[in-house]
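Missing here is one protein chain; the remaining ones are kept as they sit in the complex.
Read from first to last, the chains carry the letters A and B; within each, the first residue is number 1.
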Amino acid sequence: MTTRYAVWRLLQVLPTCAGILLVGFLLIHAAPGDPVLALAGDGGDEAYYERVRNKFGLDQPLVVQLGTYVANVIRGDLGTSYTSGRPALDVVFERVPATLLLTATALALSTFLGLAAGIAAAARPHGARDALISATSLGLYATPVFLVGQLMMLLFALRMGWFPVQGMTTARENYTGLTHVADVAHHLVLPVIALAAQEIAAVARLTRSGLLDELGRDHVRTARAKGAGEVRVMVKHALRRAMLPVVTLVGGRVGQLVAGTIVVEAVFSWPGVGGLMVSSVQARDTPIVLALFFVIAMTVVLANLLTDLAYRWLDPRVRYG
Amino acid sequence: MSKRRGFSLLVVVSIVIAASCSSDESSTGDAVQSTSVATTTTTAPVTAVTDAPATTDTPSTTGPPPTSEAPAATDAPTTTEAVREPGGTLVAAISSDPGGLNPAITTSGGTHTASELMFNGLVELDANGEPQPELAESWEIGDEGATYTFTLREGVTWHDGEPFTSADVVYTFTEVLTKLHSRTAASVGSNITSIEAADARTVVFRFKQPYAPLLQQLDVTEAPILPAHIFEGSDPLENPANSAPIGTGPFQFVSYTPDSEVRLERNANYFKDGLPLLDEVVLRVIKDASSRVAALENGEVDWLFDVPGPDLERLSNDDAYDTLPTLINPGGSNCIMTVSFNLERPIFADQRVREAVASALDRDQFLERVIFGQGRVAAAPIASGIGFAHADDIQLPQFDRAAAAALLEDAGWVSDGDGTRISQGVEGLEDGTSLAFDFVHFPTFAAYGELFRAQLAEVGMEVTLTPLEPPVFAEKVFTERAFDTNIISYCNGQDPEIGVRRMYDSARIGSVPFSNAAAYRNDEVDALFAEAAATIDAEQRTELYRQIQEQVVADLPYFWIVETESTRLFTADCEGFGPSGHFAETASCS
Partner (left out) sequence: MADVPVPELTGRPAHHQSWTAVLARPAGAIGAFLVLVVVVGGIIGPWVAPNDPFSVDGPSLAKPSLSFPMGTDALGRDAFSGVLHGLRTTLFVAGGVAAIVVVVGMSVGLAAGYRAGWLDQVLMRSTEFVQVLPRFFLAIVVIAMFGPGLRQLVLVLGLSSWPLLARVVRAETLSLREREFIEAARADGSSPLRIILRELLPNVVPSAVVVVGLLVAQVMLIEASLGFLGLGDPNVVSLGSLASEGQDFIRVAWWLAFFPGLAIVVAVLGLNLLADAVTGSLGGGR
């Protein structure tokens, strides 16, 4: 991967970010009623609205307002949450670690398990194992995240008692150090599986079809003819290329995964951004909702950037254009 | 396969990162600070501390309510006589993020549930609603009920070690409670002339005229006392102590992680001997009701403030759990789920339409299917828990669909067959307007709305549900008055002056949240309330409140659906709970 490509790709992120800001700005102005409501939330008093109007220059032409808005955002000022009286971004970042933990773990797990299941299915296409994996992944892919979560809670937490039903830590204890890590990991199991299930299915389906494609190609046939072992053929010759679409998929699905996280957090009372998002929508605390949107959109952009770079690393032949 | 190792490494690393982040948060405890909204910037009448000389207010002891001097040690509870071991941790599930932890600046149930254990009132109310000494050791009532003199307990300290004095009481009442606590501001705030400290241990309250209900309004729910040395000179809504409070209560603040938990530990210097017994109380936020029950069953929490009916039925016969039914909630007591009609809207300006709505509602169904029998159908505008004021023989509109339909026809709302009725000659509305209106409610009260919509559809009214979180609800209903009907849990408190008057007093129309939502004006009712507040004689008060109830039932600015009772459900490993905000003060867990 050339440095030039990396730099060029990084520069490309800028217009995307600008576009995301523009979308937010346009929504604020398209919303019914005074834009100050969308900027400041629905529960402020007149004096507060007046301050917000001045801050965002709402009496200026739209273009000037856009400039002011962007300048504020660049300074990290996404407005003040009226329910808590604090800067929206601070409130959001407080909850990010818990959500990040859940999402990142699910992403890693689903990539790993999805690849494994896909390889297992592709190793003996149309066998019993393939049929089982394909049917399961099709079913999981069609099941809403909340249903998977509820079923798992009923089965593994309430029936079996293996896992807690809520939260990220054991409330009764003040664990520190390694026991704290183990405690969090124990709480993480069910939410992560619920979240990863659909993703595993998607990755498995794609890996399987990608591998089957590759295994039918000439260079793989040649390797086989030369007497290379089946595993070696699979890993060395087919997997690398078969992973390309998988990588694209994982990057592109980050947004969807975060969406799933919101739902899983609601099912398992996980203290991440989900609860904040839902209560902020119901309280019409728009600064928080917009701040969350920006943070998540930027995360998706970042994930896409990383995906592109990884793609490039996996397959140096790819040229942009 | 090195990939495998890479992935598991990533998992472990991310766990460690998040784990260390979260423990940081809880150790510094600076997670959230909350100040509530424009809704709390109310305009309660200013209560001046007068400079009258202290010698003039020698109290006479002729006032009817008895002077109580019961020693503190005896007001220990109730459920068991056995000697209980100190120690242990109690995990209580709470249904919403508290947002802030200052109970004096808001009546929000979420805040009160999470914070009352850290504070005290001048008195506490026993199981019969009678005041017992808490921060006040004793009191005397003079001027036929217009002057109250409190002697404060000695040797009480704040959680930071500073001594508690009369200055704290004066500051809290004059600067905070009578301005920001909506119920206390409306009741005490509008009647008081002065609150002053005679000396470090004596506080004198003076009222314009005899004011009977004061003692019922001095508990930790209605009047928690804040430390003046922390708050003085600051904006009480913006003080950092709102998220890391200093109180005098049985438990002191350890940490607050938003949307997750509040941790409290034993106050070793608590002024009630031998209390509290528990080492730790953790209030865990679990928003979903079924998850709270599941967490109890899975042993993750010990105490639930309320339980959905079907689950209660399932678990109350189980030996592993105990129950405690109560009318008292941290947010208030004796609560009635009440439908308000916006009298400023043309549809509801007509008394016949309001009566039609009332007649179309099958309140037994609300009792059975929304609260699953946990409460009772409201029999009068004032809750049955306030025995002396509740007029139990009053006649409320009864469920009768035919009568409702007839009333609507009569009021000019004609039916065109099956669907929604339309207007024909209704004042202020064009002919042909549909009988459609909105019903604004907290998201947690959705089931009331669903049943309201279903029952009114049967008589040709079309209801649109608008769920709003409390702060926006308050704004929409009380400031903008942009609603047709709504439902509010109006907590009556221990005296009608606390939680009833605010609903009907025409002076209480406006932006103060949870006051006169209907915008009801009746001079006679205003006068009766004023007279009742100033009347000391119990029988006379009963009669005055009876007249008030007759009048408001005739006018029907509201309709009273059900009185709610909640049942605490807790693990049998724990015992000694009280129902009030100090529920864990006397509890212990094995």
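Here is the rule we use: contacts are C-beta pairs under 8 Å (C-beta built on N, C-alpha and C of every residue); 3 or more make two chains touch, one makes a residue touch a chain.
These numbers come from a predicted model, not from an experiment.
Here is the thing to keep in mind: the chain we left out touches A, B in the whole complex.
The omitted chain makes contact with just one of the residues B:L125, B:L451 or B:C589: B:L451. From the options B:D168, B:E196, B:D259 or B:D311, the residue with contact to the unseen chain in the full assembly is B:D311. Looking at B:T89, B:Q209 or B:Q365, the residue that reaches the missing chain in the full complex is B:Q365.
The omitted chain makes contact with chain A at the following residues, 15-16, 19-20, 23-24, 27-28, 30-32, 38, 125, 138-139, 141-147, 150, 154, 158, 202, 205-206, 209, 212-213, 245, 248-249, 251-253, 255-256, 258-260, 262-263, 266-267, 274, 277-278, 280-282, 284, 286, 289-290, 292-293, 296-297, 300-301, 304. For chain B, the residues touching the chain absent from view are 288-290, 293-294, 308, 310-311, 314, 365, 368-370, 372, 443, 446-447, 449-451, 453-455, 457-458, 464-467.
Heads up, the rule we're going with is that only the chains that are shown with their structure count from here on.
Put simply, chain A touches chain B in their complex at residues 42-45, 48, 82-86, 91, 94-95, 97-98, 100-101, 104-105, 108-109, 111-112, 115, 153, 157-158, 161, 164-173, 176, 180-181, 184-185, 188, 235, 266-269, 271, 275-276, 279, 282-284. By the touch criterion stated above, chain B contacts chain A in their complex at residues 1, 3-4, 7, 10-11, 14-19, 21-23, 25, 31-39, 41, 89, 91, 96-97, 99, 237-238, 257-261, 282, 284-288, 291, 294-295, 297-298, 300-301, 443, 467-472, 474-475.
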